[in-house]
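Here it is: the structure, laid out below.
Of the protein chains in this complex, all but one are displayed in their positions.
Going in written order, the chains are labelled A, B, C and D, and every chain counts its residues from 1.
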């Protein structure tokens, strides 16, 4: 997947709209994953995703503060300018499994944050407007911190490959 | 912890855990191990609403006598984890005599369970599992359970080998090691069953849905058309490859309207045919079944009942489809309704249903349910019944052959496509003896009489019910509930109250005279069933087959009727 | 020829003829003419298996009192021709008192009719018809019948004008001329009814299917989805344009699975909805109806019964769908079953069914039948009933609104799409009070209890049955058969035997206490119905609502139960 | 070569007299079908005709072959079951446009996909004859002669041929009861076709659709040879006016028939349960 912008982001408003969407979307998606893990009795991973969701919330608040006074453009969900299928920071659902462990969850988050970082870095490198480039660079740096933080967490996690991947029990049937 | 107080000495173990914990697998192994140790046994399971990875519970009961139901209480609860375990609190009654086995690392026993007063037995299961490459907590727990219940080590190993035979990747080896570690971990056996008499000789380990499949094959079914539905799908999945092996086939239809009409078409062609479904599917089949009744085309439906009405509670058992089975077709459409009385009896009852449907050229509905279909039992191999009743086929029809001839016994000889001189058109319109549509009163009356006569006049022999005992207290029941009723009767008798049990296998046509005879002299009559509307009780009254003072114990699912509940009900008013 | 011996003084005339002879048209005019002459009346019809152009018979009975059934015998048979007339021999009982009117040119009276000993009255009908441009034999015969029955000339003319109003091309004029010619042709009136008291004031000439349509509109139905089927189609054909006139609509669906789910969808949207069908269609609707019960979505089905099982005898009446109506859904699915007791009562019963279904948020099945639906009656205009029971709709739901709240009367307040704050998802899965799927025993029990409670606990008032008389002999009946039973009762009473009649309009939930009260003191109880399986008799026993010695008179269609047959049955064993 | 056929059409007619209205198109279908059967020389007891409910569905009783007059809309299901269980028989499903395309639409779709070796003949009169003239799926949107749809059904016609193709049928033809020879030829080809052969027969109902007298002028034979290219057929059928007669598409496709080869005894199968 490629996190480059496929079109240029022209204005600060546009950039902030993207940033806001990105953070809200990411929070929402992590929360959804947390719920799914809760429902599937994986409380460890659920709480991790909850935590990630709350970071998204916090970042969204920051972006809103930054945007105070600015009018952000309304952008249709499909008009956001990233070429990866969805907002860069939102997790890829199909990579999740109810038996996933914290390591796998962190790897998934890391992947997303990386994509987020690449997105901002891309804008910082290519936007025609210097203000846009400046803010994007700032955000890219911020994302880099997140990446670093996740890497640190991951290191702390004693990731073991031998965690049983298979559910020997048959699936449930209903309805 | 002590063994069950009932006449059937047994132990009841529940293993619970959330997705991936392997509770069900452990339960399956425990059942097999107990069987290999010479016990009879029963396994039921329960799970959350999630498709995959939800919480589940395997409930295993084993003992020295055949078991027809779960007990009133559990001797041992094994918590592989405590996530969402509350869901099962109702299903796993614990008391002060019980034991809760768990790894303290998964957290304290939740209050709902701890409140039972059961003794807590924390063991370092996780640690042991971690010490083994690919080790799993459930297998360590299983080993401990085996030791606690006094099962031989080898039986456990054999159980693991059988259940995990197909798993590759060292799963088998790791599991065996875990079981051994768990076995070593446990304290002295807390309970042990007396050494069972006799070997495990011809016994089977079989689920109810499979047992219906076996009955179908034995009865001669060679064509099945069906649409998947819980909890009947396993029957179809079992049958599909096996039908092929015996020269038949299974067709997955687009819906139940198709499946029922497909089996009618196949049966018209002379091939004994069956479909399996559950309530919503049965609803859709009624028009087709009415056609089978009117056109006198044999057809068998195994309806594996689940909680109703509508989509209801698809994963849980209930006996609430009796009404629709008896009365769900429009017009006067007499037909057969049967219900297996145990998992083992699924074989006989399904086979008998097929043979009766074939012989009487009618519809037979078999009312199994989720508690039979999705449970497993260790049982004596079902006896093979001799001399099947066959379809009365006219191979060389005489000139002027009449498909719907009025015969004394009501069965009109049938020809099959391919037979020269036997050409006729089967019809769901009322018809005369030749099959030509008719709206004349005389034809209608004659064919209605005939279709009733062939069912009412047939000699069904003693299989219409299982009869037990001879007390002044009589309990009438049907289908899967028979197991709990029989166990309740055993307890009552052990307590000095003789009881007679009449467990109905043939529900329609109602064998009124035989029932009257079986009830003769009974002073108190109870009718026990698992539904809200007292459907059997009302049906028996409809047939004026119950004394005025008869009482009803009817309770809906999803919880199974338990022997103790039945004992309490029938003695409360003694 | 003499008029009926029953208390309701009446004349019965049958007009038969093959395709194109105009027997039914003549019958319709005769009915209208009799009505204009101040009589009450009833018309039924019968026909051969051909789609068009087959033999048919119009049977008209008229008299000075309201008529609820055909009589035991016919006073007059008019044979427009004799082709295939034997088909109707069973349906048109003749005796030595009867008269057969015919044109000798169509041939001699066939032995099956002549054998009755009825007086033969040949008249030159054909000759007269031929003399008039566009003249038809049936109209000449009609004129003669009018004269023979003592109907005023003007009444006949008015009848012709009304029934043939839409016909162009001189048909009306030619018909009037023929009727006049026939009138002149006839001998002195052979019979005449006493001048009826009172005018024709508010009376209606209406068919049962239309009457159900009127009831539906009065009850508030504004959406109908349906699939054509005999004998219910006329109701739909009547409703389609009229629904539109009152701001509603009718949707012709692709099948009955669609139609029932469509009305459920519409009803979920808050619009009272109905479908009409007959046995085969009802079979297909059961799954949907179970959904309506479980999701507590009001839905009304008028099932116009015909001969069963399967396709059966589509054009003839039978009361054999009681079983399926009561018990056809899987699971425990309590709902309402009602049956109109006459054509006129189709209006009230259908309206009541709609109101009850709406109010109790459940399914109401209305069991009409072919003998009501496809017959016409002259009757007092059905009274308009005040203050309809409405649906309990929550317009301003409180925070935390619970769609399936457990209420004392069992009716949970409902919101409709569009209402802010009332959002919920209706579900056929068992659910908790909010509507969230649940497989917990407590939720299942609570919702099952609630769905039963709302039906059982409701005060249905006196309309549950029509009660008549107070004898020691009690006859319980239901639906269309009530007419014959009431006439039988009249005769018995005239003969000195007091009879009480209990004609059940509300079949489910069974008003057991009210029935017990109505039966109190009865020494002999008969249950009369038109089916093979004694379905009502068994149902009443199921509810322990009949004394032990109760007797059953149950006979299948296609022939209607006649008063004399009922009198004979209940007195034979007196 | 020149021999007199052993079996004549009338050998395939039963002694039951049709209840159809004189003039009904279904008479021609009956006649064409018996001719096709005679032409193919099929032993009559080896053919089975399965139908639903409707005027047209009465046909099996009029043919001297095994018949099943089932319930409305389920002819194809019953026929599929019969064919699965008795592959040795020649199975024909027959019925009307209401039976096949309204209530039976789902089985039509799935029978096309499943491609079992049978023939399906729909006598399409664009109306429900049996129930006295309501609109069927093939009725035009503006037909206002039914009181159930007083403004006309208002809905696009059901296109049997195009749907059959999209659903996967391999033999799609349209005949006209007013062209009995053409129809006989189509029916014979359909019965011979190895797979699911669908034949829509324009078979007018003079009683409820007297307007269909026009059909005689409207039908026109397919100009080209039938195509075996599904993409090309899709184009043709989507553009078709519904009155083109002939074999519209024919292509051999894999036939589905269950593999029922005995390989084990029940006792052997039961071994799996033994401890």
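The definition used in the following text is that contacts are C-beta pairs under 8 Å (C-beta built on N, C-alpha and C of every residue); 3 or more make two chains touch, one makes a residue touch a chain.
All figures in this text were calculated on a predicted structure; none of them were measured in a lab.
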Of the residues listed, C:68, C:270 or C:373, which one is in contact with the missing chain?
C:270
Touch criterion as defined above, residue of C:248, C:334, C:373 or C:533 at the omitted chain:
C:248
Out of C:42, C:64, C:236 or C:291, which is the one that touches the chain we can't see?
C:291
Considering the entire assembly, which residues of subunit C contact the chain that has been omitted?
32, 35-36, 200, 202-206, 210, 214, 217-218, 222-223, 225, 242-251, 253-255, 257-271, 273, 287-288, 290-291, 295, 378, 381, 417-429, 435-437
Please output the residues of subunit A touching the missing chain, sorted low to high.
13, 20, 24, 28-29, 32-33, 35-40, 71-74, 76-78, 80, 85-86, 93-98, 100, 170-171, 173-175
Where does subunit B touch the missing chain, residue by residue?
49-54, 226-230, 233, 236-238, 240-241, 244, 250, 252, 254-256, 280, 310-311
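Just so it is clear, only the chains that are shown with their structure count from here on.
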Averaging over Cα atoms per chain, report the distance between subunit A and subunit C in Å.
68
Centroid distance [mean C-alpha coordinates] between subunit D and subunit C, Å
38
So the centre of each chain is just the mean of its C-alpha atoms; given that, what is the distance between subunit A and subunit B in Å?
50
Expected list for subunit D, residues touching two or more other chains, is 69, 71, 73
What residues in subunit B touch two or more of the other chains?
49, 257, 287, 290-291, 295, 311, 314-315, 427-429, 437
